[in-house]
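Yeah, one chain of the complex is gone here, protein chain that is, but the others are all in their spots.
By written order: A and B. Residues from 1 in each chain.
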Amino acid sequence: MEYLKAFVVGGLICVVGQIILDTTKLTPAHILVIFVTAGVVLGGLGLYEPLVKFGGAGATVPLPGFGYSLAKGAMEGAKSKGIIGAFTGGLEATAGGVAAAIIFGYIMALVADPKTKN
Amino acid sequence: MAIKRIGTRTVKLENPPSILSTYTIVGPKEGEGPLREYFDEILEDDLWGQESWEKSESKIQEETIKSAIANAGLATKDIDYLLSGDLLNQIITSGYTARQISVPFFGLYGACSTMSQSLSLGSMLIDGGFADKVVCATSSHFSTAERQYRFPLEYGNQRSFSAQWTVTGAGATVLSSSGNGPYITYVTTGKIIDPGIKDVNNMGAAMAPAAMDTLINHFKDTGFSPSDYDLIITGDLGIVGKNIVLELMAKEGYDLKGIYTDCGVEIFNNIEQDTHSGGSGCGCAATVFNGYIYKEMLKGTLNRVLLMATGALHSPVITQQGESIPGIAHAVTIDVNKG
């Protein structure tokens, strides 16, 4: 059941992205920015939390979940450490993913070469 | 007194330069397309033993030019001018190619219109008495164009149906003041026409009005009608652009059905090879002309052809600033007779 919920919630979030891609001239880069910002805003308003409770990874794995984590981290930081926490909280909460992207990106660039499409 | 000009935009070449030889090299995907038998060389690997796509493209252009010169029974010292261009910033492919082929060199930028641009200027140099042997060449490479204009190769994006596929390949033509043809007989130079299209995934629509403008003026200047040609072929308008030209030219009173097609439509099996609207890039018109068209003219199946390579003269910088895509098309008449 948990997996089904994750599948449906995650799938639906991606469908929203696909509809925007196909009906507008926006690029995937635009979609990513819109989704992460939407996640931050919804997270800040407390509207994303219920979706995470319901969908689990289906809500946290898509980029709005990344935005939600940023917002949640910033708000928790603000609560515990004040203004400094508002600055550090977001990145603290998401540091794992960002750091992983940097190091794995670099390693992949070292070991792999791009292949042409056909 | 410009005695060779006719009408407003056309030059009638008094002593039409003859094509002595051509050569084409294409990448593996083009080599699987419907025109494969017309290409002189098909690469198995589009990196061709080089360290980068850019170096590979330069090698492709260089080998194409050298082989075209050799096919004409000439040596590089016999060549008065090399006219070439490509899509990359500062036309580095052509510059680095010319570094290897030590002949007087004019680098051209006409985006994908470069093949007919170089043929236009090369013909005029010869007919003007400034040169006896001129090489006209151009190239493009899918992987160099993708990284300059679009996304990294390993980025997982979807391509829109109006998008086109940059041809990996180069074509070169050796023009001479003497020879047995086919000859370049007329040159109609395009103006920039910008219909205000901003969608870089819809180049065909952005360039189609430029092609129509050149074509209509060519007919007016020369007195030709579509039926005077065995083939009228644009460079890389793709399926979308080709349909626009057919429809709007009919409205202008020119029925092009059965005579007109587009190199980008012909070079790939667009459905099977998943190239969407068709091929594009300088190499598209260059390989189709120097491969398919030239060889069919030698066989005698085509006697008079109008080649009209089309270019979109934009860059990612200026389109990101919100500018639209200016189009251009240059036409050259290639005739097995001297006109």
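Definition applied: contacts are C-beta pairs under 8 Å (C-beta built on N, C-alpha and C of every residue); 3 or more make two chains touch, one makes a residue touch a chain.
Assume contacts and distances are computed from a predicted model.
Undergrad: Between "ABC transporter ATP-binding protein", "NADH-quinone oxidoreductase subunit K", "Citrate lyase acyl carrier protein" or "Stage V sporulation protein AC", which matches the UniProt record of the unshown chain?
TA: Its UniProt record gives the name "Stage V sporulation protein AC".
Undergrad: Which of B:Q61, B:S123 or B:S162 touches the chain that is not shown?
TA: If we include the chain that is not displayed, B:S162 is the one touching it.
Undergrad: Touching the absent chain in the whole complex: find that residue among B:I126, B:V187, B:M212 or B:A331.
TA: For the chain that is not drawn, the touching residue is B:M212.
Undergrad: Please identify, in ascending order, the residues of chain B that touch the omitted chain?
TA: Given the touch definition above, chain B has residues 51-52, 147, 151-162, 193, 195-197, 202, 205, 208-210, 212-213, 216, 240, 243-244, 277 touching the missing chain.
Undergrad: For chain A, which positions touch the chain that isn't shown here?
TA: 2-3, 6-22, 28-29, 31-33, 35-37, 39-41, 43-44, 55-58, 60-63, 65-67, 69-71, 73-75, 77-79, 82-83, 85-87, 89-91, 93-102, 104-115, 117
Please note the rule applied: only the chains that are shown with their structure count from here on.
Undergrad: On a C-alpha centroid basis, what's the spacing between chain A and chain B, in Å?
TA: Here chain A and chain B have centroids separated by 45 Å.
Undergrad: Write out the stretch or stretches of chain B touching chain A in their complex.
TA: Counting only chain B, the residues touching chain A are 28-29, 46-47, 53, 142-143, 146, 152-154, 157-158, 199.
Undergrad: With touch defined as at the start, can you tell me which chain A residues reach chain B in the complex?
TA: By the definition above, chain A touches chain B via 21, 25, 27-28, 114-118.
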